[in-house]
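Only one protein chain is missing from this complex, and each of the others stays in its spot.
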Amino acid sequence: MMGQNTMTQQKLNALLKECQPLYQRGATADYIPILQNVDPSLLGACLTTDTELCLTAGAFDYPFSIQSIVKVIIFASCLMENDLDAISRKVSVEPTSDRFNSIKSLELNNGNRPLNPMINAGAIACLSLVKGDRAQEKVEKIRSLISRMAGREDIRVNMDIFQSEKQTGYRNRALAYYMQSTGILSPDQDVEMLLDAYFQACSISVTCVDLARIALVLAENGISRQDGAEILPKQIARILKATMMICGMYNESGHVAVHIGLPTKSGVGGGILSVVPEKMGIGIFGPALDGAGNSVAGLALLEKISRYLDVSIF
Amino acid sequence: MMGQNTMTQQKLNALLKECQPLYQRGATADYIPILQNVDPSLLGACLTTDTELCLTAGAFDYPFSIQSIVKVIIFASCLMENDLDAISRKVSVEPTSDRFNSIKSLELNNGNRPLNPMINAGAIACLSLVKGDRAQEKVEKIRSLISRMAGREDIRVNMDIFQSEKQTGYRNRALAYYMQSTGILSPDQDVEMLLDAYFQACSISVTCVDLARIALVLAENGISRQDGAEILPKQIARILKATMMICGMYNESGHVAVHIGLPTKSGVGGGILSVVPEKMGIGIFGPALDGAGNSVAGLALLEKISRYLDVSIF
Amino acid sequence: MMGQNTMTQQKLNALLKECQPLYQRGATADYIPILQNVDPSLLGACLTTDTELCLTAGAFDYPFSIQSIVKVIIFASCLMENDLDAISRKVSVEPTSDRFNSIKSLELNNGNRPLNPMINAGAIACLSLVKGDRAQEKVEKIRSLISRMAGREDIRVNMDIFQSEKQTGYRNRALAYYMQSTGILSPDQDVEMLLDAYFQACSISVTCVDLARIALVLAENGISRQDGAEILPKQIARILKATMMICGMYNESGHVAVHIGLPTKSGVGGGILSVVPEKMGIGIFGPALDGAGNSVAGLALLEKISRYLDVSIF
Partner (left out) sequence: MMGQNTMTQQKLNALLKECQPLYQRGATADYIPILQNVDPSLLGACLTTDTELCLTAGAFDYPFSIQSIVKVIIFASCLMENDLDAISRKVSVEPTSDRFNSIKSLELNNGNRPLNPMINAGAIACLSLVKGDRAQEKVEKIRSLISRMAGREDIRVNMDIFQSEKQTGYRNRALAYYMQSTGILSPDQDVEMLLDAYFQACSISVTCVDLARIALVLAENGISRQDGAEILPKQIARILKATMMICGMYNESGHVAVHIGLPTKSGVGGGILSVVPEKMGIGIFGPALDGAGNSVAGLALLEKISRYLDVSIF
């Protein structure tokens, strides 16, 4: 499609076939019990440059929970209701070498602010800034933004996954209450309501095609390819891409910047969303994760795609 | 009473008068709103060697909430139902330089175990090991042990303080859920029930006289001076005193060991309980706290008493 | 020159004039005594797209020490002699929220490896991988690479600055010996020699024009605009730009990614080198630094230039 090489169906199939066995080096997420039931050998991909041209391969239509990829959407919703300076008083946008669910940096660093919106604490703090007195209001804003970006009305929360997360969400509960103790969340914030909204948002069910289409909207600076409508202001799309680049891949963000060179976000459901600015949206699904929480086979596939198309932004 | 010098009523009055103005260097605890209502200039003391001989001075009969001093009693109750090795799998008995409500060491150190039973996380974990399906059962064990040690039936929880702590106990909630995420608290532990019990235990109302009598039981290796009954086994009394020495005074434990040399425990309610092994129990109350959370005037008074009587155990 | 707007001499002068007073919010670096002698109100800039077209303004020809910007050149030299996998066993390429001279992450994280080549420890470790038995050999490689990239033979070390750094380089000494204690530096590494080389490299004297030309080589994927020669392989230029993006600006890297969107590296000498991929090289000098160690007025100017030209890569 671009650069020196053009992606073809045949080439995509070949790359996927090459990467699929790598799932054996990883494992499905174990701290959300229901995620362990997924077949770890699945691998799917979708590349889209517009609604007409869309290459898919493997388990491209297998539904999975969006998990941490929703942090991009939460941050987007937060930016549509609050300016960046106001958000910065609660959450900075700086990278971290800590794990996504680490709590120590809330105590040690940065005036108790979560370092960025791509770690759990930061996403929960951003979601508190998305207006809504009830969990349902917050979730609907997130769901409908995903819906518009993916160009599909029937985006839904997977309630089984939500229940599983809610029951075992001890760490997120600790992060939220810790933030309440330091004033990042206000004393009158209903933390359990906020966590309900967060767990539901993480449990939204998507496919590789959805992720590719969401990525394409970011690639196109917020404009929908389907109808030319502005779903996000350009400035917000830019903030999202910059944030994904510097902290979207947990403590492998540097590896992804150097070896892939695209704004990318992963989730422990196995999804990867990657943006080729002004050119392409990429969605990948592979549920077996590496130690940092990223899809093993999915990340390898993304690297091969980026290299083949020579689309690193650096 | 001992050493080179003997404490007299006159001398105690003089020492208290000397230390009382130091309250101006401190402030009442601000994170439990109701504690701020106490007059910061209060200072009281009680020294007791047996039920007959008991010197008191100042606000010796002013009731205040026991707060962290209850950690000694929680650990005692825990030791009466669990052996130290079993407890050690959940809570170690090592000192720390972190603050009493720090969370980072739960992530960084020690297999996620709280470092000792004298910091909040450790006390909550110990309380989870005190049998009881309902908060009331756990609290009653703590309350009745205090009652027996203080030789007073009508020890009670101050329900206003309990409510104030419960409403603002975000940090303790974070500590407890974090421990649940790492398995220190089991998945089926009802955390809110456990915290209710903890907040009630911290809200038990005592006076300097109560603290001095409790300290005397520890000084006497678990034996009640009133009736000669064994309230605690000697081995447990010894563990409690050693633990108080190395970590009872938060991050001023070293200062207290060097300058006072007695097993001591403080609470943010302003209380200090100090043990002269085999000789004396000391209870002090002064609600204005220093930066570490210890009574400013109370600690100064304890140091003067220890020096005058020359009772450091070192 | 690009985007919606074209930069003109008049516009650049205006932007510089607007930003210059911001120096009052910062201060010259205080931990290298000699750097404090520089006039903090200086501000200069150079933008170059090729050797013919080169806009300059303010103190564009004022010589200053390259300081941390040399880390880009050290990493480049290291990559020309070692492959990235081999380097990765000593230094990872992951961002950090710690300060540039922090030591704690060497103890806590990442198998004792410095997190990236843009913090002091990482740069020192990279320099140990640049072959050379004597400091002079290592320094000459760095100096001559700068010389080729800047297109100027007479690049020199400022020996006064070198002496000042050497005398007060306690922290870097600590970092280096710590790395020797964990095996990142080998037991037979002569640490004082290595530090001599590092301090000399940091003391190389440059101007805004030099930085702009160096940046242009990176923008052009390693090719010299002067004679079309390949100074760096494309793959190395790409790694350098990705690394600058995610960790070039210390703990303001996220801020720069979001608000400027260009691979950028700063030094405590007051210099900023910024790359507009495939388009432009930017060099800025303003010695008054903010709390993170970046030029206050320089960073503001870079942000205005990036916005005016609309050249964020996101």
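Letters A, B and C name the chains as they come in the text, with residue numbers starting at 1 for each one.
Convention: a contact is a pair of C-beta atoms (placed from the backbone, for glycine too) under 8 Å apart; a residue touches a chain by one contact, two chains touch by 3 or more.
Note that this is a predicted model, so its numbers are computed, not measured.
Novice: Touch partners of the unshown chain, restricted to the chains that are shown, please.
Specialist: Hidden chain, whole complex, touched shown chains: B, C.
Novice: Among B:253, B:266 or B:294, which one is in touch with the chain left out?
Specialist: Reading the full complex, the residue touching the unseen chain is B:253.
Novice: Which listed residue (B:45, B:78, B:202 or B:239) would be found touching the missing chain in the intact complex?
Specialist: Checking the options B:45, B:78, B:202 or B:239, the one contacting the hidden chain is B:239.
Novice: Out of C:11, C:173 or C:279, point to the residue that touches the absent chain in the complete complex.
Specialist: C:173
Novice: Please output the residues of chain C touching the missing chain, sorted low to high.
Specialist: 102-104, 106-108, 168, 170-171, 173-178, 180-181, 187
Novice: So which bits of chain B touch the chain we can't see?
Specialist: The list for chain B reads 84, 92-98, 105, 109-110, 115-116, 238-239, 241-243, 245-247, 251-255, 257-258, 261, 263, 277, 312-314.
FYI, only the chains that are shown with their structure count from here on.
Novice: Per-chain C-alpha centres versus the global one: which chain is nearest?
Specialist: If one averages C-alpha positions chain by chain, the most central is A.
Novice: Just give me the whole-number Å value for how far the CA centre of chain A lies from that of chain B.
Specialist: Each chain's C-alpha centroid was found; their separation is 47 Å.
Novice: Determine the centre-to-centre distance between chain A and chain C, using the mean Cα coordinates as centres, and give it in whole Å.
Specialist: Roughly 32 Å, centre to centre.
Novice: Residues of chain C that contact two or more other chains, please.
Specialist: Not one residue of chain C touches more than one other chain, so the list is empty.
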